[in-house]
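A single protein chain has been removed from this complex, and every other one stays in its place.
In order of appearance the chains are A and B, and numbering begins at 1 in each one.
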Amino acid sequence: MAGLTLRDVRKAYGTVAVIHGVDLAIADGEFIVFVGPSGCGKSTLLRIIAGLEDVTGGEIAIDGHDVTRVPASDRGLAMVFQSYALYPHMTVYQNMAFALENMGLARAEIDARVRRAAGMLRLSDYLERKPKALSGGQRQRVAIGRAIVRDPKIFLLDEPLSNLDAELRVATRKELAALHAEIGGTMIYVTHDQVEAMTMADRIVVLRGGRIEQVGTPLDLYNRPDNLFVAGFIGSPRMNLLPVQVVSPGLVRVGEAGEPIKVATGPLATGASATLGVRPEHITLADGAADLTTTIDIVEQLGGDTYFYASAPGLPQITVRQNGQALRGRGETLPVRFEPAHLHLFDAEGAAVRPGV
Amino acid sequence: MKPIQLLRARRRNGHWHWTDIAAYAYLGLGVVLMFGPVMWLVLSSFKTQASLLEFPPSLLPLSQQEVRVEGFPQPLPLFAATLDNGERRELAQIRRIGLIAQMVDPADPKRQYRVPTARLAPVRHLSFVTSNYTEPLQKFAFTRYLWNSVFVTTIATLITLLINSMAAYALSIYEFRGKTIAMLMVIGTLMIPITIILVPVYLVITKLGLVNSLWAVILPGAATPTGVFLLRQYMLTLPRDLIEAARMDKASEWQIYWRIVMPLAAPALAVLAIFSIMWRWNEFLWPLAVLTRSESFTLQIGLNAFQGELQTQWNYLLAMTVVSLVPVALVFVFLQRFIATGIANTGMK
Partner (left out) sequence: MIDLPDGIGLQAVPTASRLARLRRSGATILGAVLRLIDRPMGLLQRLIGERRMVYVFLLPNLAFFSLFVFVPLAIDLAYSLTGGESLFPSQRPYVGTEQYAYLFDCGSFFDPASCRVDHFWRGVANTMRFTVFQLVSMVTFSLVTALVLNMRIRGRGFFRAVYFFPVLLSPVVVALVWKWILQRDGLLNAGLTMIGGQKILFFVDPGWAMFWSVFVSVWAHMGFYTLILLAGLQAIPADLYEAAQMDATPRWRVLVRITLPLLWPNLIVVIVLAMIRGVQTFDEVFVLTGGGPGTATLMIVQYIYETAFASQVQNFGLAAAASIVLGVVLFLLTLAQLSRTRSAS
């Protein structure tokens, strides 16, 4: 178990910079998730930590020891690859034992470790099979088992669930979380799926274009997104982002004709353009005075919840989430109110505007 | 695909195009022309020296039948004789005096006949003279040649597989300084056939003190550019994740090569092994130049030397030629498909 520190880590392929200076400190035993859209550099960052890619600049330290120039095989980390990278010519047992043999462990010790991991991962019956003869989920567990047996300082996982079908993905997600609780290692987990990030992480690192956008606990990111990107990325369905104009300090107007809405505008000047963010669950149906009057385009009845997709002139489509079964049809008008305690305001650059800043 | 189905479809259309008939005719001729000579070789290799010299030759290995007749210590040759009264009988010949042969009826040894040789036709039966095979292996050095060929083929193929796969591994998995130069070296050797460096390679072998040793045959061709390219091409298709996973598993570079990449490259290694076996087993010019002592001859050189002798003993030569054909025939029967695909994919031979 170990902590990890990245200091101004940079990476370029030739002249193309892919990671633009990442600083990050990860504590011992943490479950960290790197999340971001495809191509943002998550895998690259993970592989830099693993030692599979050289850095162009910066420093990586494990437990305070600089390992920037240490080759992958000597860093003592384990990685679960997106493709699993199981050795196709070896049995499940051999796959898991391979690293231990390389470490020069005694046969009995290897056997004990492999069998313990196999038991933990419900693989005991498959030890003599080759990867080809396993289902997708079993292969995935072998890949994890191969990491576990090593008792590594840090587990690195690159989109380990992306090759599973939806149902299995949810199940495995829970198992992984349970596993982390059981063995308690430091884990760095890469995914582009924000639901995975929200459900598993102690802390989430949101990446975009090779830069860290925000680091925090899932609820931190959900409740207090630092910028428009994080606001839009975290949460499902997405946060509604509406163009507004500051009409006076503490008051903005949605679109052209909407009612003024109270929200902390911080240092924004009167007349400035901004973006108002409000999550679908923080919009209520108004009986009396509405903040905005919309027309329903689509209704989705999920039984427990109802989603309205509604539009108002000059605004992007708005998602409204209602608990229970709200019986309204297409084309009806839908007057809504925004919950004042859960409004987010972003300036023209996309940075969050916070009261008192 | 499904040629039979298509054939039937065509027939339902009612007519064959003349090109179809021409094609089958061409293929039929091909079978005779391609298979015929080798069949002829195999059949001939079982004939006696005498019947090899016969003209016109008989198709099958025949030899004259002999019978034991009571009262005669030696077995006697059997002939079909036409007697004076026009009767045809099978008689054994006791002796021949001028144009008259003295014959005896094997069923009734007391009755003897005198028959003009012109009315005798030898009774022959199918017989395979296996001594054509056993004698040269005992009397001449062919066992030695055979062993030399097997040794050269085996060792050379093992070395080829090892060092070519190492180079291919380096050139496919790593990025390193000098990679371009190394690739150019490999391509360069592709363009320099042994025929034009025969003399200086001989010098190198002399300097190494290997003239007339089998290592002189094994070493010069052990590193083959075609082999490196074939293996490299295949290794490039292996998922990079596997190699990185092994690196994360604390495998040394040698272990990655030996325990991950080599087993996974087995199909390509098999192709190279087959080719190498063929090359080595059939190799001629270089062994001819570097092996001058009969003890170190390979089978091919031995055959050539044997046929160059003044009195070529064709019965032995043909039989030994067949022996040298055996491994090739086995390879052909079992692996023809893979070799064909290998050639079609790589254009090498």
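The rule we apply is simple: contacts are C-beta pairs under 8 Å (C-beta built on N, C-alpha and C of every residue); 3 or more make two chains touch, one makes a residue touch a chain.
Nothing here was measured: the structure is a model prediction, and the numbers come from that model.
Participant: Using the touch definition up top, pick the residue from B:82, B:189 or B:212 that touches the left-out chain.
Facilitator: Of the listed residues, the one touching the omitted chain is B:189.
Participant: Check each of B:53, B:83, B:107 or B:121 against the chain that is not shown and name the one that touches it.
Facilitator: That would be B:53, which touches the missing chain.
Participant: Counting contacts across the full complex, list the positions on chain B that touch the omitted chain.
Facilitator: On the side of chain B, residues 3-4, 6-7, 10, 17, 19-20, 23-24, 26-27, 30-31, 33-35, 37-38, 40-41, 44, 53-57, 162-164, 166-167, 169-171, 174, 176, 178, 182, 185-186, 188-193, 195-204, 206, 219-223, 228, 233-234, 237, 252-255, 257-258, 266-268, 270-271, 278, 281-282, 284-285, 288-289, 300, 303-304, 307-308, 314, 317-318, 321, 324-325, 328, 331-332, 334-336, 338-345, 347, 349 touch the unshown chain.
We take it that only the chains that are shown with their structure count from here on.
Participant: Rounded to the nearest whole Å, what is the centre-to-centre distance of chain A and chain B, using the mean of the C-alpha atoms as each centre?
Facilitator: Going by mean C-alpha positions, chain A sits 65 Å from chain B.
Participant: For the complex, which residues does chain A have touching chain B?
Facilitator: 47, 50, 52, 71-74, 77-79, 81-85, 87-89, 98-99, 102-103, 146, 150
Participant: Contact residues on chain B for chain A in the complex?
Facilitator: The touching residues are 239, 241-242, 244-252, 255, 259-260, 263-264, 266.
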